[in-house]
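Notes follow once the structure below has been shown.
Coming up: subunit A.
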Amino acid sequence: MINSLIKNNDAVFSAYIKLFNNDDNAISDIAQTIIAAAYPLICFIITIIFATIMVLLLVYLERRILALFTLRFGPNRVGYEGILQTFADAIKLLLKEDCAPKTRKKVFFFMAPFIVLCPVVTAFCLLPFNNFYIQSNIEPSIILLMALASIPVIGVFLAGFSSNNKYGLIGAARSIIQAVSFEIPIGVSILAITFMTGSLNINDIIQSQSSNLGLFGWHFIPQIIGCIVFFISALALLNRTPFDLSEAESELVAGYATEYSGIKFALFFFSEYLLLFLISVLFVCLFFGGYLSPFGTYVLPESLIFIEQIFWLILKTFFIIFFIFLIRAALPRLRYDRVLEFSYKILLPLSLINLNIAVLIQYFMGAK
Partner candidate 1 sequence: MKNNDFNMIIEFTKGAISIFKSILTVFCQAFKKRVTLSYPEQKPEIPDKFRGMLELNYEKCIGCGLCTKICPAMDVLKIKENENGIKKLTVIDVSRCIFCGNCAYNCPTGALNITKQYELATNDKKDLILDCKKISEIKAQKETETQAESEISQENIQKAQEMLSSDNQNSENTDIPAFVTEEEI
Partner candidate 2 sequence: MKTESMEIFQTLSKFKRNGFVSLISLMAEDLSPNAEGKDEFKLHYTLYNPVNKEFKEFETTINNEAPSVSTLYKSANYDEREIYDLFGIKFKNHPNLKRIFLDENFEGHPLRNDYENASNCDFKANIEAESKE
C-alpha cells in the first residue's frame, strides 16, 4: 500500500540520484545514502524559500492592488516601487518584542501558530507546478491536500481559546463554524471533478484537461457551477471578505490574533497568505487547467516546457488572487448567521446540482 503510494516519488528520486551520477560507477554507496538523506531537507528548504518569497510578494501585491482600486499609491518608497516594503515589515515583526497576556494558556498559546503553519507548508509539496517535478506525487493527493488545508482551523481555535481574550474566543468560535460549514460545498464540488476525471491525483486532473481546444477544454466550462461554488467557499475558508468574520476588524478588533504580536503574529500572517496561495493554485489546477497553456500547445521548445508550465500556473494563480483582492475592496462583510445560511441554503444545494451535472456528463460522454 505504502509502496504504491510512493511509487511515483521513487521515480523522481531516482532521477534526482542520476542527476549527480553521470557515469554510473563513480558515486559510492555512502554518497548515495547521504544524498538520499539530504533529499527531503533540500525539498524543504526549496519549499520554504519559495513560500517566503511568495508570501512577501502577495502581501505587497495586496497592498498595491487595494491602493490601485482606492485611488492611492500604496507602499512605494522602500526599494523600487516599494517592493522591499514587506521585507522591511517582516524584519520589523521578527525583531519585535513578543508580548503576551499573563493569563494565557501557555502551551496552547505557543503551539497555535505552528499548528496553523506546518500543515500549510507541508501541503506545498503536493502542488504540481509542472509535469516533470512534483515533490510528492502520491495517488490521492487532492484528499491529502484538503485534509491539510483544514487543519489550520484547529490552530486558529487554539489561538483564540488560549489567549484568554473575549474577542479571540468569539473569533475562534466563528472560524470553526465557518470552516465546518464551508468544507462541505468544497468537498462536493471536488467530488464532481473527480467524477469527471476518475482520479484523485491533482496531476491526473490537470492532464485530463489537456486537449487541442486549449482554454475551452478546461473544467470550468462543464463545471461552471462547481467553479463558482468552490471559489465562494474558498473565500470563506481563507477568511477573506465578504466572509472575514473571524477577524472582522470593525467587530472583533483582530479576532483570534488579538493577543498575538511579534514573531507569532508573523507566523499567523505568513500561513494566512500561504494558504491563500495554496487554495488559489488548487482552484486553478481543478478548474483552469493548472500548468496547461491556454492555447493548447506550448510556445517554448520542448526542453524549456517546464519553465513555461510554471509560468502559466503562476499567472493564472495571480489572476485569481487579483480577483480576490478586488472583492476585498468592493464588498461589505456578511453577517455571521447569514454566512451559515448562505452556505447551507444556497451553496450546498448548488454543489449537489453540480455533482448531478458531472454524473450526467460522465454518463453520456463517457470517460476520457
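Rule of thumb we're sticking to: a contact is a pair of C-beta atoms (placed from the backbone, for glycine too) under 8 Å apart; a residue touches a chain by one contact, two chains touch by 3 or more; residues count from 1.
How were these candidates chosen? In short, all candidates are chains of the complex that A comes from, given by their letters.
Only a predicted model underlies this, so the values are computations on that prediction, with no experimental measurement involved.
K.L.:
If you apply the contact cut-off given up top, which option from 1 or 2 ends up touching subunit A in the complex?
P.N.:
Result: candidate 1 touches subunit A.
K.L.:
State the interface residues of subunit A toward candidate 1 in the complex, per the touch definition above.
P.N.:
So the residues of subunit A touching candidate 1 come out as 68-73, 76, 326-327, 329-331, 346.
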